[in-house]
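With one protein chain held back, the other chains of the complex are shown just where they sit.
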Amino acid sequence: MPGDILVVENLKKYFPIDKSTLLKRKTLYLRAVDGIDFTVREGETLGLVGESGSGKSTTAYTVIGMYAPTGGRILFKGREVAGQASERPLDIKKDMQMVFQDPGTSLNPQRTIGQIIALPARVHGLVSGGSVERKVIDLLEAVELPADYRYKYPRSIGGGERQMVAIARALATEPSFVVLDEPTSALDVSVQAKIINMLIRLQKQFKLSYLFITHDLSLMRNLATRVAIMYLGKIAEIAPTVEFFRSPKHPYTQMLLSSIPVVSKAEEELRPRRVESRGEIPSPVNVPPGCGFHPRCPMAMDICGQVDPVMVATGQDHLVRCHLYSGAARSFSAAD
Amino acid sequence: MDDKLVVIKDLHVWFRVFGGYLKVLNGVNFTVRAGEKVAIVGETGCGKTTTVKSILRILAPQAKVVRGEIFFKGEDVLKMRPPRLQHLRGSGASMIFQDPTAALNPVFTLGDQISEIIRYSGSRPEGSGAEIRQLAIKALREAMLPDPERMLDNYPFQLSGGMRQRACIAMALATPRELLIADEPTTNLDVTIQDQVLRLVKTLVVQRGMSLILITHSLGVARETSDRVYIMYAGSMVEAAPTGEIFERPLHPYTQGLLSCIPKLTGEGVAEGIPGRIPDYLNPPPGCRFEPRCPHATERCRRSKPEFARVGDGHEVACFLYY
Partner (left out) sequence: MTVDTRKGHPEAGRPLTLRGENLRRAWYRFSRHPMSVVGLVMVAAIILLAILAPYVTPYPKHAGAFVDYRNAGKPPSAAHWLGTDVFGRDILTRIIFAFRGALVMGIGVLVLVVPLGVVLGLIAGYAKGTLLETVIMRVTDVFLALPPLILALAVCAVMRPTLFNSMMAVCVSWWPWYTRLVYGMTSSVRNEFYVKAAELTGASRFHILFREILPNCIAPIFTKMTLDMGWVILTGASLSFVGLGEQPPKPALGTMVSDGAKYLPAQWWIAVFPAIAIMVVVLAFNLLGDGVKDMLATEEGS
């Protein structure tokens, strides 16, 4: 569809784990991402939410080309994109950038901030020689950092500022699409607020589209255009933000929303009635049969342990993957 | 007066570094009563961990207490001799930390580690192996770990993050104590697991009539787990009040700023954040340390440091706006 900057179809990413013994060859597969579909529209922010093992970070890394997909396809601006970054054409790499989660490890401690920010611009031939400095200063200004930070090393600036440097680096190639992997999870609330506002401003200023990975639903309520929630490699529910929070359908979404600590009675009232969190999150190596969530689901039915539900639309642009809404449950027990 | 378990008065702690001293704690005033659950909320670097480590006197060697007093059940902690200090750490208070993986010894089973605590914390030094084993199983069961008998023989790497933290809780509560200090115990855990672990801590602490000091940077967590909240900034407490009160009537500009920054489910957008950054502990400002960032700052704030004063029912604040 026109206006879709990123389309992901049936994306799969499995990691083989060798469990061979001396006598028997055996390979287990860690199904980090197990068949997901979503689109990011131009100018919007898609929030991809999940806990550990959900596959949200793997999705981000596959989209950006750190991993080659095991199955499915990725279309960027209508063009099919090859697996790994090294095989992708330079103009796609220029147009799609990433901000990593931990600014402590995504910036080379032995390089100055100026060198770090300038690298992508240099690689893509946007600057050379004299214009490098100008570009670096402009980028630092865009993220509200002083120009002489370009001489500093990452270790002498704080976590929030490092993340601003990471954002400046992502903007160096003038991309149209940015993948952000939990960019503020490691930061204090006041610093997070500053960075989120900066991201919003930059989005308007440079006409960017964001794929925003996070575990923080409250943040998504205020930032995302649409929200998708992932569990064990599959998308459980996806809807426009207001709809998603007003009427969460999937039991996991309800469990997650009930578990968030909030700071006011007004928010408490907005939460769905309490779905108590129970059980541990299973490892993506041992995905339970049927619906991956059924061992923890307070509303699990017989069918849930046997048949994996498919995505069903329950309203305008609101999709849920759950037997409660698919109507399959009735025919299942009838067939018994 | 007498039910005060921990009292910290005007505590100043400095750290020796290259270029001088980091004057981290700048007059901390803090009280926990018996059976009370208190949260200390503050951002990175404000000194919350330093404060609680001072209570148990487990600060790094570069740290120096330059002024102030700490009392545990009326006894002066800073003047305690090693045997008394051992007693404090063995059966007075216990602590759980942010990273349960780092707190558990990877080469010993859970059973070994819990038994060691039970045996050496001073309460049952001569218990037989079987007795101690039973106590260990009981501790694991109370911490909601599945199949405690088998769990004793597990190594930490066989457990998930949430289970490891529960193991740490079991260890902290295996022997009777009066105080549990929890330093960001759920920050590294997933939201649904965090909820479970916090509920567990709250239940266990209430069951045993213990006091709880919970350190967190999340106001939401503080709200759901504690009776009273202290807000800490740059080395001293800036506000303290019963939980409901502090969210409905935040008085200190920093508290108000923090609350406005938190993204809320009501969807009113994210505030701009608090301008500026935390002060340089090497050369901190002489007056109120929040002054450079405060929208209501005056000349008085620049010159002198406001006292932590009572301004209402159980509500204390350190700000010249209120006196």
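Note that the chains take the letters A and B in the order they are written out, and that residue 1 is the start of every chain.
Going forward, contacts are C-beta pairs under 8 Å (C-beta built on N, C-alpha and C of every residue); 3 or more make two chains touch, one makes a residue touch a chain.
In this text, all values refer to a predicted model and were calculated from it rather than measured experimentally.
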Handout entry: Full-complex contact with the absent chain, from B:G27, B:G45 or B:G235
Key = B:G45
Problem - Sole residue of A:D102, A:E174, A:E243 or A:D302 that reaches the chain not shown, by the stated touch rule - result: A:D102
Handout entry: Options A:R111, A:K135 or A:R271, residue touching the unrepresented chain
Key = A:R111
Completion exercise
Hidden partner sits against subunit A at residues 64-66, 85-86, 90, 93, 98, 100, 102, 105-111, 116, 119-120, 123-124, 146-148, 151-152, 155, 169, 173
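Methods note: only the chains that are shown with their structure count from here on.
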Problem - For the subunit A and subunit B complex, residues of the former touching the latter - result: 51-52, 158-159, 188-194, 196-197, 200, 215-219, 221-223, 241-242, 245, 255-264, 266-267, 270-271, 277-278, 280-281
Exercise for the section: Going by the contact rule at the top, pick out the subunit B residues touching subunit A in the complex. Expected result: 43-44, 160-163, 190-196, 217-221, 223-224, 247, 257-259, 261-274, 277
